[in-house]
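The complex appears here without one of its protein chains, the remainder shown in place.
Going by the order they are written in, the chains are A and B; count residues from 1 in each one.
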Amino acid sequence: MKIRKTLTYILLGFWVAVNIFPIYFMFTFSLKSNEEIFGQNVIGLPKQWLWSNFTTALNTGNMALYFLNSILVTVASIVISIFAAMMATYAITRIRWKFSKLTNAFFMLGLTIPIQASIVPVYVVLSKLHWLNKYTTLIIPYSAFALSMAILICTGFMVEIPTALDEAARIDGCGIYGTFFKIILPLMKPAYSTVGVYSFLQCWNEFMFANVFISDSKHRTLPVGIKALSGQHTTDWGPIGAALVIATFPTLITYIFLSRKIQASFIAGAVKG
Amino acid sequence: MSANGMDKEKRKRRVHDGIAIFVFLLPALLLFISILIAPIAVSVYRSMYDWNGFSEGTFIGLDNYKELFTNGSIKFMVSLKNSMILAFFSVFVQLPFALLLALLLGRAPKGERFFLSVFFMPVLISTVVIGQLWLKIYNPDYGLLNRFLDFVHLENLKHVWVGEVKTALGSIIVPTIWQYVGYHMLLMYAGVKGVSTELREAAMLDGATFWQVDRYVVIPIIKPIIRVSVIFAVTGSLKTYDLVRILTEGGPFQSTEVPSTLLENMLFLRNRYGMGSTISVMLIALCFAFALLITAAFREKDNS
Partner (left out) sequence: MKMKRVVSTVLTGVMALSMIGCGSSETTSQTASTTTETKTETTAKVESTDAGQGEQIDLTMWCIATESDSNRHSYEAAIADMKEKYPNINFTWEAFENQSYKTKIKAAVSANEMPDIFFTWSCAFLGDFVEAGKVYCLDDAYQNYKSELPEVMLGNSTYDGKHYGVPLTMNIVGLFANMDLLKEVGYEDIPGTYDEFIACCDALKAKGIIPFGCAGKETWCVTEYLESVIEKSAGAATLNDIFLGKSTWNNKDVTDAVNTFQTLVKNGYFDPSGIGLTNDEVKNNFIAGKYAFYMNGTWNCADFASNEEFFPKVKVGEFPVINADKAKLGQLIGGPSDTLAVAASSPNAEKAAEYAFELGKLICHYGYLDGCGLPAWTPYGDTSTVNALTQKVAEIVAQADSMVLFGDTAMTADSANTYLSYVDQVYGCLLDGQQFTDGLAKDIQ
């Protein structure tokens, strides 16, 4: 019994180390000079804390702007996808009609369609419409690709709301629209955070669309910004490390504070989906 | 109320419902059709053209599809093989490990929360960041890995990790698996926690060991989640892009190309939009085929 417990902890502990160490490594080399990294002090704490790496990343690398861009794009995409998904789910699950199942299946196609598949035509259309290099260039496709998952999750939550509530609302004189806004939306609150977590993971890390559709520096998101910075400083590790830290730590810190809530939402998605 | 009036009322209600359905579906349908469905149709159409993106294209039928497999410089087969290898490792290394972690944590050891939180952390980090970070680990001269091997006097194991044909694909696979173990673990953990404690305790009372409970009680119950994980892992492998772009750029000698990097090359390096569309169509077809296949495989197992 004891041996097994120890083995369990050794395994778990090992995986903790494997997870934490790269993050620790990233943090320390973001504060070192090349001499220190290339010299003897590879993994130790920096001897000289070079905060100037962060100034470089923020100034020449423009990381603060890219961070804000990423937040803006992600939040907007999440909001749009949640709202569209709520409405669609309502129509599919709460109103009785012939093709509701089929419509649902149609949306579920999106779960397997790779985002890359639409990049050529979307790119051609967007460029013909002069719609490249705007925030909406990313927000619209991101929302669309988050949609299927969002509908899947919303369906899971919505079928748990008893239909008796709808009927009661109808009797009280609420129309279809009134029921949606007054009864369903408030009751769906737990679904918001779940959809939010999934959409966040999808949009925050997205690199291909961002790389292809955005070429001016004003609308770059973090992943593209980091790629650009590392292209300019290939041999200077400090500023790259600083950029990586800037891109990562705010999310990680938020996560640490909200980890229980975020995990709960994620798990809810898995169970409901 | 007369029967006639009831009918009228019904019809009115139906029209009213119809409008409501339309209104509620409109935003989702607009997004979905304009960004996903219509582009696929266009891709299928464009895949039959030789088109450089800005001048007139010429219709060439299925020639793009033929060329995809015959042109020695396009490497589509290599890219497929790489995706399959990636999928293999995801399904047979990453998922079992994720399941193991989920089961261990499902037994509520001390520090369950802590482990859960830490294991999920890499999922939140942007793949680009992870790519850059691992690039620093793999650097042939100053990278962590080679210097570690120096340190333990295993110099003969040193490699130009992302530059050698032998190791390049492996150095893409490792971070990919590393990053998403947490994702699958949390999905499975959700399932494991969903198994009622009574059921567990009942099994234990019957003299079953922890492993037997997991094997015969828990795993069958979380099968649907495992199925979803497998589908995600396989289609995810077909979609791989970020890490390849950053770690190897498809090199050395195009040995680590994946369909998505080929797609991008066609568009932006070679000006071949027609061929790019062809690759898109192949990708969609493959993703669907695998999703169906996996679902069927799980169903078969259930039946037997």
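We adopt the following convention: a contact is a pair of C-beta atoms (placed from the backbone, for glycine too) under 8 Å apart; a residue touches a chain by one contact, two chains touch by 3 or more.
Quick caveat: nothing in here was measured; it's all calculated off a predicted structure.
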item	value
Omitted chain - touching chains that are shown	A, B
Selected residue (touches chain absent from view) among B:Val162, B:Ala233 or B:Ile294	B:Val162
Among B:Asp17, B:Asp63, B:Glu112 or B:Glu249, the residue in touch with the chain that has been omitted	B:Glu249
Options A:Leu111, A:Val212 or A:Ala247, residue touching the unrepresented chain	A:Val212
Contact partner of the left-out chain, one of A:Met26, A:Ala57 or A:Val124	A:Val124
Where the missing chain touches chain B, by residue	52-55, 71-73, 75, 138-141, 160-165, 248-249, 251-254, 265, 268-272
Chain A, residues in touch with the chain not shown (by the definition above)	60, 123-124, 127-128, 130, 132, 211-212, 215-217, 228, 231-235
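Everything that follows uses one rule, which is that only the chains that are shown with their structure count from here on.
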item	value
Residue ranges of chain A touching chain B (in the complex, touch as defined)	4-5, 8-9, 11-12, 15-16, 18-20, 22-23, 25-26, 29, 37-38, 42-43, 80, 83-85, 87-88, 90-92, 95-97, 103, 107, 109-125, 140-141, 143-145, 147-148, 151, 176-177, 180, 201, 204-205, 207-208, 211-212, 222-224, 226-227, 230, 237, 240-241, 244, 247-248, 251-252, 255-256, 259-260, 263, 266-268, 270-271, 273
Chain A partner contacts - residues on chain B that touch it in the complex	16-18, 20-21, 23-29, 31-32, 34-36, 38-40, 42-43, 46, 53, 100-101, 104-105, 109, 111, 113, 115-130, 132-137, 141-142, 144, 147, 178, 181-183, 186-187, 189-191, 193-194, 210, 225, 228, 231, 235, 238-239, 241-242, 245-246, 259-260, 263-264, 267-268, 273, 276-277, 280-281, 283-284, 287-288, 291
